[in-house]
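Sharing a structure, written as structure tokens. Questions coming.
Every protein chain but one is kept in place in this view of the complex.
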Amino acid sequence: MALLEVAGLTKMFGGLTAVSELTFDIQPGELLSIIGPNGAGKTTLFNLLTGFYRPTSGTITFNAIDITGCKPYQVTRHGIGRTFQLTSIFKKSTVLENVLIGKSLHAAVGVWGSVLRTPATRREERKIRENAREILSFVGLGDKEDKVAGSLTEEAQKRLSISMALATEPKLLLLDEPTGGVNLEEISGLIDLVGKIRKSGTSICLIEHKMRMVMTISDRIVVLNYGKKIAEGAPKEVASNNEVIRAYLGERYAA
Amino acid sequence: MVLGILNVPNFAQGHLYMVAAYLGFYMVMSYGMNYWLALVLATVALGVFGLVIYGLVFHRMRNAPEVNLFVAAMALLMVLEGIALYFFGASTKWFLIPFTRRVITFIGLALPVQRLIIIVGTLVVMVLLELFIKRTAMGAALEATAQHREGAMLCGIKVTRISAMAFIIGTGLAGIAGMLIGPAVLLEPTMGMGPLLVAFSAIIFGGLGSVGGAVLGAFILGLVESLASGYVSAKYSLIFVFGIMILMLLFRPKGLFGREVWRP
Partner (left out) sequence: MEAIRTVFSPKAVAWMLVLIAAIAVPPIVGGYVTSMLILIAIWTIMCFSMNLIFGYTGQLSLGHSAFLGIAAYTFSLITVKLHVGFWPAFLIAIVFTGFVGFLVGIPALKLRGPYFILVTLGFAVIVGVIVLGWIDLTGGANGLFGIPRPNPIPLPGGGTLRFDSLLSMYYFILFFVVLIGIFCHRLVHSLIGKRFIAISYNENLTESLGINTMSQKLLSFTISAILAGIAGVLYATYNAVISPELTHFARGMDVVAYLIVGGAGTMAGPIVGTLVLMTVPEVLQILPYLKTLINGIILMLFIIFLPNGIIGWFNMNLGGWLTSRRAVHGSA
């Protein structure tokens, strides 16, 4: 059974169709990459999946539950985590605090417990803190927990945003250009991290522009152009697909 | 009906300013002056005032978090109210001009002239505004800046100038509104509050991001207020207007014609 099923997904903004009749699925444990020229609707797709946009039509099913039209926090609670193209972290807080927020949706804390500092609350807070530290060392930021998030390097900030998404304990992680703005040496580090996340059992859906990376690590690829799916399949098939070549490089290069 | 003018669309970066604050305080200007002349002068004066405020306050704060701008606007409100209290006193004043008492009889209906002026004035201003936004280059620049500041900058639009322009237009409109309404109501330092609330209720009711909707909302809500004043009680009419806005918020937060808000 597929982890995520998208059927006939369409999103129109006034007269503009951003995404049109999109249908694909993601199997548990796989790494699916979404590629396509700029403006093809990739980030819009992520926004639709995570509830930031309401689909004009179509359905989204996750773990056999229909999550079409759910609010973002509900989608996250169902088990889909996400990072943003523009690195989104709480720049003014410390690294640890950032992850704590990510973990807090699982925290069983209440107002009275917090104010009276009951043993139960303190235990819960300690547990959450421990979990947060584990996640930080998993992504390689274990030694930076007290640094102010805004003072980290671009690459470290990307890791932080990934760790925040991981804190929500997702079954499916949507990564929107995780290597954007990162230099060449650092990319392989991030690729390793992505591999590590996969091994721990989380399925991944990746938006990326770096073709070599995409070809190497993906199980399957979906190609979008002007909001429509123009190809789907294993990396080799997609690379030799005429439609795809035409979309990226223009008519001249198509076979 | 009266409140149609006060709905100043929230342009460029949502700089909020307390329109009504200005309204109240420039009414008394035309003591002894010809009404139409005073109208023009008030509008110009307010526009200039807007420029000054923009330069001194909002331009400096253009990189500050949004909340700070609201606080600044609020501070402005406090200052203006304080000044008005000081110069004009807390008692109400009456703005008398030749038209106030005159009434035209038209097919058997007694129409107070001032109200007619207000209605006509509103329509004229709305049409002009619409033309300005849709047909002129500056209008387009304004819309562009409102939608995406950085994008506009990249296109070579002088964002600072445009923001200032938006502000000036806004305050100028407030001036017109104030002069039109002044003769019809009692003047007191907090007179701007009511219209401001109705204006925002209208914007919410008609839909955030939709100017046409806001105008429609203003008309409907103005009607509601008048009816409530007439049938229930003038004191509580504002509550009805507010109540409708709350209902709208509960059941259809986007309003009647609201556009989907872009969330990054």
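Order of writing sets the labels: A and B. Residues in every chain begin at 1.
Basically, contacts are C-beta pairs under 8 Å (C-beta built on N, C-alpha and C of every residue); 3 or more make two chains touch, one makes a residue touch a chain.
In this text, all values refer to a predicted model and were calculated from it rather than measured experimentally.
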Chain not shown, its touching partners among those shown: A, B
Residue among B:Leu46, B:Leu76 or B:Ile168 that touches the chain left out of view: B:Leu76
Contacting the left-out chain in the complete assembly, out of A:Ser20, A:Thr121, A:Thr179 or A:Thr202: A:Thr121
Footprint left on chain A by the chain that the document does not show: 50, 52, 71-73, 76-77, 82, 84, 88-93, 97, 100-102, 104-105, 107, 109-111, 114-117, 121, 124-125, 128, 164-165, 167-168
Positions on chain B contacted by the hidden chain, ascending: 10, 14, 16, 57, 60-61, 63-68, 70-72, 74-83, 85-86, 90, 193-194, 196-197, 200-201, 203-204, 208, 233, 235-236, 238-239, 242, 245-246, 249-250, 253, 263-264
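Throughout what follows, only the chains that are shown with their structure count from here on.
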Centroid distance [mean C-alpha coordinates] between chain B and chain A, Å: 44
